[in-house]
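Left out: one protein chain. Kept in place: all the others.
After this line comes chain A, so read on.
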Amino acid sequence: MSAKILLAEDNAANRYLETFLLEKAGYTVIHAQNGAEALRLALADQPDLVLMDLQMPEMDGYESARRIHAEPRLAETPIVAVTSFAMTRDREKALQFGFAGYIEKPIRPQTFAAEISQFLTGKAGSS
């Protein structure tokens, strides 16, 4: 599993956590700290998956995802939202914005990597 994953997360601890787990699972991880950086890096490195935290400064996850998908080269790239959902509507919104799915925070370390792999194999689903 040498897939490249772009992780967009503004919280350092979360970033560390998720990266640790993903690298442990054998993925290559690229970091972005906000939506704009995520867009830039996505264009540059063309990851196989984007893990997008929804609440980020400067450009939030929604906007960033939209822009990424607007790029022809990145239109098919799966973007998974990572968020602590408060409302049901957030779920719908995520789907409308073209996220392939979402993962709720706090994440479960035991299952995190497995869930990611599902998104990579193209299985439609959101947790």
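The definition used in the following text is that a residue touches a chain if its C-beta (ideal position, glycine included) is under 8 Å from a C-beta of that chain, and two chains touch if they have at least 3 such contacts; residues count from 1.
By our rule, contacts and distances are computed from a predicted model.
J.: Since a chain is absent, check the UniProt entry for it and pick the matching name: "histidine kinase", "4Fe-4S ferredoxin-type domain-containing protein", "VWFA domain-containing protein" or "Sarcosine oxidase subunit alpha".
T.: The chain we cannot see is recorded in UniProt as "histidine kinase".
J.: Just checking the interface: what residues of chain A touch the absent partner chain?
T.: Given the touch definition above, chain A has residues 11, 13-14, 17-18, 20-21, 24, 55, 83-89, 91-92, 103-111, 115, 125-127 touching the missing chain.
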